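My questions will all concern the structure given below.
One protein chain omitted, others in place.
For clarity, chains are labelled A and B in written order, and residue numbers in each chain start from 1.
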Amino acid sequence: MMMLELKNIRKVFNQGKSYELVAVDGVSVSLEARKVTVLKGPSGSGKTTLLSLAGCMARPTSGRIFLGDRELSSLPERFLTEIRRTHFGFIFQQFNLIKGISALENVMLPAYPLGGTHIALKKHAEELLELFGIGRRASSKAEWLSGGEAQRTAIARALVNDPAVIIADEPTAQLDTKLSREFMDIVSRLKEQQKTIIIASHDPLVYEASMIDRVISMRDGKIEEVES
Amino acid sequence: MILHPAIIALLVSSGMISFLALYADYYGILIIRKWDLRSGSGNQLELERRTYLISTILAYVFGFQLFSLFLYVYTADSLCPLFTGAMCAVGTLKVNRYGFPVLLLKLANFILAGFWLIMNYADNRGYDYPLIRIKYAFLALLTPFIVTEAVLQTLYFLGLHPDIITSCCGSLFSGTGSGVTSSLSSFPPSPMKVIFFVTLVMAIGMSALFSRTGRGAYFHGLVSAVLLPVALASLLSFVGPYIYELPTHHCPFCMLQKEYGYVGYPLYLTLLSGTVSGMGVGILMPFKKRASLVDVVPALQKKLALFSFICYILFTIIVLYRIFTSNLVL
Partner (left out) sequence: MHTWIEKQRNIIDFTLSSLSRRKGKNIALLLVYTLLVFLLASVMFFTYALKREAALTLRDAPEIVVQRMAQGRHEPIPRKYLEVLKKIKGVNSVRGRLWGYYFDSVIGANYTIMAPEDFPYAEGDITIGSGVSRARLVDQDDTIPLHTYDGTSIPFHVREVFSSESELVSSDLLLVSEADYRKLFGTSKDLFTDITLKVRNAKEISTVAEKIVMLLPDTRPITKREILRTYESIFDWRSGIMVAILTGAVLAFIIVSWDKASGLSVDEKKEIGILKAVGWEISDILLMKFWEGAVISLSSFLTGILLAYVHVFFTPAILFKPVLKGWSVLYPEFRLVPFIDPYQIATLFFLTVVPYTVATIVPSWHAAIIDPDSVMRS
């Protein structure tokens, strides 16, 4: 199984300008496969940026990222996206479902560019929604879903290409305690399915949960401490 | 100048294509100078994004170039009643000295743009953009051709005055008279037929061989490159007469007209597509050794060879069909 390794990662936004921002400053960390890792820290600590770097959504300004022994940091966008599509599933803080289309279509979206037949794709998406207990809401438009339903749809979407790594950014920020607990149950289930899970959160319900293998604290773009 | 809608359309689109090419070129040169894949800096990311824009632009340029080639000939054809002595496109094109050069440039630009797109496709499939600098250097070479074509085309249309007397295909493509076209037209049909069919069979054979075994890329490219002028000469020398059922009618444009079933279009389209992809196979060869392209190039070459194979077969079928159903015997 592949390990995700970040070596001396630095990410600078608006480089050279007066409002230059160093979001991540010289971070080196190895993220183990099949484990649940939590990035903890206040807002502005760089954990969201680190997530997007780890998940191949952005390229570091300097430093190297390895997936197994394959170097990702200098890959052109096309290849980066391909890797991201097949290896990573994202769950965003605001869920980020597309309004105006159904939950089912939202789930199918990440697979469109891959060119599978529409029918097979639809079936797979329906199965995923069933898995999370919202099969009956498949044809409802995204804006009519409740908070919990929207989140489950987002999770289903993250799983549609059967990725090895799930990345979640502040997943419980929009949820009440009950739903937050349900989310952590899902995380357990995913861990049982051999998935690697990386979560960024400042919610104690998340980083103090029992199935967490490692907590990495961040502040001002640097790692403060690592506890297992 | 003649205010004909098609002329305006051609001028407008050539102008736009030139503008696009120059725009693409500007960024191309920037890329050649500043490209550094290892760096993750903002500028590099910006450049990588630009390459998408340039590829898109050139894909469109290629498509429009092909259309404008045919539209140009069609326009020349429909304007011929305005010029004394002109019976078809040839007459219109001969009105001033820019007519034919523009046509040749359009053809050349189409072929060159095709090569660029093939190179671009290969480059994008390599994980480290291996051909990026060569590609844009090539583009910088291609742009002057495109701009020249637009300028000459404008000059051509400006110089079209309806009272100029011109000559028709009968005199340009006749057996008598001097000049390349006359010599080609007066070339005795039998040896020409032999040359043509031999080259055609070789092209088909090579494309089949290459798509199955992956060997003989340079030869395939070479045969395709030879096939283009041979086929064009053959169209003049004997295929034309078969189509027109008149041994002295050698015009390459009349076969685009309705009365001959617009057969010129499939003929030229298959010939051009086939030879461009065939030549493309040869062009890719030098890049096969690059690390990131080791798998990409052979796969692409096979696809191109297969495509050229299909085009050549279609071309052959159409030519043979017209020869055998013709009432003429040469």
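Descriptive notes on the structure:
Here is the rule we go by: contacts are C-beta pairs under 8 Å (C-beta built on N, C-alpha and C of every residue); 3 or more make two chains touch, one makes a residue touch a chain.
What you see is a predicted model; the values in this text were computed from it and never measured.
Considering the whole complex, the residue from A:40, A:137 or A:157 that touches the absent chain is A:157. Contact with the chain not shown here comes from a single listed residue; of B:33, B:49 or B:97, that residue is B:49. The chain omitted from view is touched by exactly one of B:82, B:225 or B:269, namely B:82.
Among B:10, B:90, B:131 or B:281, the one in contact with the hidden chain is B:10.
One chain of the complex is left out; on chain A, the residues touching it are 48, 51-52, 57-58, 77-78, 81-82, 84-85, 90, 92-94, 96-101, 105, 109-110, 112-118, 121, 157, 161, 169.
Residues of chain B that touch the chain left out of the display are 2-10, 12-13, 16, 20, 49, 52-53, 56-57, 60, 64, 67-68, 70-71, 74, 78, 81-82, 84, 162, 258.
The definition used in the following text is that only the chains that are shown with their structure count from here on.
On the chain B side of its complex with chain A, the touching residues are 37-42, 45, 48-49, 124, 127-129. The residues of chain A lying in touch with chain B in their complex are 12, 14-16, 59-63, 73-79.
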